[in-house]
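Worksheet: the structure to be examined is printed underneath.
Only a single protein chain was left out; the remaining protein chains are all shown in position.
Here the chain labels run A, B, C, D and E in written order, and each chain numbers its own residues starting at 1.
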């Protein structure tokens, strides 16, 4: 029975200061590993759903610590490939009462950012899989990551694996020269289920609410319906669009 | 009175596991900052000698934490320039009784590795200085670092600042395409005092002991004298060569 | 291809004092999980050998933490069954220079000690397995654990799975009324490969070296050969006996 | 002058995760000791009132650590008896903002649960004592604990020691076969002062408010008076009933 | 260019319990260094303003740790003098939700409390300085500290260095026999800028608001103006008085 879920993404080493200390005051950092797609994988594993996390991590003890951490949560790690120079890092200073949290990123040149199509054997990855989940963060990392993501989507389509995407637009990523809406349309074209809000749709696909009188009530819901319909019209493979509005979760279905 | 010492080099964030834990077992890392030339600066400051440490570090909280740590030890940090993406990191797993220590480097793409000539105002740096100390580690980092080092040496020579160098050959560095003995001769040509052993001299300058009957006694001392004399002959500016043999420290003086 | 290894045993929560503190001085305990057979499983997983660890652990967060820890090391945990009241605990006070380590056991009434035959579906466990490893610690825990171990060995024999045993005699266990040599012979009768030294053989199987003149040289080796031959004679299924003498590792083969 | 207070109860090792970590995420546990009656003893000692805590704890370093902790707070520990296998443990995961606290009990088979009448020399315990305090938790642990509690109450009555009880009904205890109201009446029969609310009285003694029109105002106070009067009527030794209502503390006196 | 700021004061070792522990429960203390004037110096250094902190600290590792901590924040420490027996200490128990913070002072006999005029070479201290800042805490420590403060103010006046003072009246200090208003007037007489509220002015200088109808609106502002004017009238050198009222910051200028 094909029932495995595959997620693809970047996982980083998080180094957080303890006890609300500022970074320059702290003599120690608490180390954990995290990334949106890896967290999804851990949640699925927690519910007993078989799931493999796919990424590229360095072949050193930091990479191995990362892999062991995923395994601890029951996530399959056999499809992870080793290579590249480093795992991305972010330093976190947890905010106290009157002071916000602060993040210092040190994620450039990560192993996943240097991935190229052909490095991952997607046929083997999707063997036994029924679902593939990716997010808008991955194509934002680098051209290579965007290409590998497209390669995965196309192979998933070929093998009949359902494809879902969380658009998750992040302005501060997308530094390698391409804009979000240069890259995302080709990827969404092979995706069955799309998650995201209106800002995500606007930035990733250039789709804005139409014919919505913003002075009227229930604007949000109407705007959402407009965007969902346009997405499904422009991208015939998309069968469902799911969004999280402030007060409710909505889903629109194709056909 | 000009009496300040200037040292140039790379400083890295050291993240060590506590209590002899292996990296994948450790939930926390103890953070300190270190680098050969920064350690020399801290020692001099500890003896009350005015010293400025020069480097390029990122303009973020990790860079600032690094600068504050140098200041704590009384090292002048006004000449450090900000820029680049990141501070080099190394992870350290301190060995227990029957297991050696282990280091995982994550130092590529550091701010100092992307330095270019012209970035540091050496005239201002050497204003009030009487001594400039560099090591063979800096030109090993990148072409830019080697170029900046040469620029510093030339300006020091021009301003009458004594130049010393610890050859400190490290095989695992020198990855950017040049070999040690392609780069070092031009730098040593402007150096007054050279520290190093025979292997350093061989690798950095291509100078080997001559006419030494290695089957006879006191070989080391003779070999050292031969190397020292050759260094001083080939590099007229070098006035003193200091080495650490296994059993003694020797110094040979030029004229 | 059937190539999975199965190990069976007890895993306990180890609570160790930090920094050589005595137990009454310590405000905190460092928590890890360990057991001989689980450690063997983790080592095999580390070498890339597929391995499932089988045990009975309580259905609470301590049990789940234990399972996650095994998963971290790549050990399969699907065959572990949940039930019973508690996981065995031992408190460890690591000795400093002039003071030995000290262990306080709190292992009575553990989930594995209350196991009964029929609780584990051995047919499913050995599906895809080629090897089953058990140790003399398991039958020492309780009558139920000894019975479950025998049940496993018999099913392994039936399914053509190679069975190995580390005799590992521990005087302080065996508290439930049976002596080691009351229980072990029936288990060894279904075992293909036996590991252990002379004391283990004496205590577990009542087999002592014969015709060995202990005043002569090479006593150990001769004694070992005598014991190995007797074991293989009395237990026809045993094909190999492996021992660790002080200076060497020996193996004797049956036919 | 007889002025010492005696409290009897169970004390457990509390192992709490630090910094709001979940149990499976935590590498360490903060160890303290606690139990309702021990806390009462520590409070009394803090106010300078001489107090001895009576319990049964294991004769190992965990038991000794527990005794030393009580002594730290000025509680007398001479009457504690040693024996049994283990001290009860509970693991605590302190809840963060949006997540409640969680407790994992590992308290079965504790030393106090295996206590039997005759183990404690109550005559010696009450020598010099004027007050004996017990709670409804102790008879809930086991038949032996209930029997020892009754033995203590009877000896206290014999020696003219005032007896107080905090009913403190806990549904999740009482697992050994007896129900709360099977056991408590005999114990309350020898008690002078009873603390508890209406639910405690209902569960422990089967006493419910009578003739109270719950639609009228001041219901709680009336209900409390009704229960108090019934308790004092059925149990002639009870001279005072103290309860904590939501808004006030009330005490009813017998004659 | 003379642009350095000089601050004078006491710096103490702060030993705080971690994680809201009470002092008797805590096995460890988190060590930092702090004092009002040192904090001002660190803030100025953080904004890039050259600043030297002046104090007297013991010539031991606690004194050196204190000096290194100031240096870390970029504060100049060359003018600190060594001597005396000890650095003042305060123990801090950080309050949890329903329990306030608690401080235990152990600051008597500190090095700064034993300072005498003549110990610090103020001429050298103010060489290159344009500003001197002191607070009402220093003369409260001891007669010697008050005398040294006066000596500093007089030298600053002599050398044309602007003098500012934060009155900062603390009732619990001033234990050496003099009252605040015995000592402060002579110090304020040489001060150019005064910070403080009405209570500070009343306690330090015996100046109270005049002719203010406290039943009318805008009392605070009027009271403040009255006090400011009196201060500037009685102390001709004071050119500015700055106060922090509950709702606003006001400044009054002398001509």
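Observations on the model:
Heads up, the rule we're going with is that a residue touches a chain if its C-beta (ideal position, glycine included) is under 8 Å from a C-beta of that chain, and two chains touch if they have at least 3 such contacts.
Just so we're clear, the structure is a prediction, and the values are computed from it rather than from any experiment.
Across E:93, E:166 or E:192, the residue that sits in touch with the chain not pictured is E:93.
Between the chain not shown and the residues E:28, E:121, E:158 or E:199, the one that touches is E:28. Residues of subunit E in touch with the missing chain: 15, 18, 22-24, 26-32, 60-62, 64-65, 68, 85-87, 89, 91, 93, 102, 104, 106, 108-109. Listed here are the subunit D residues that touch the chain not shown: 68-69, 71-74.
One rule holds for everything that comes next: only the chains that are shown with their structure count from here on.
In this assembly, the C-alpha centroid of subunit B lies 69 Å from the C-alpha centroid of subunit D.
Multi-chain contact residues of subunit C (touching two or more other chains) are listed as 18, 27, 68.
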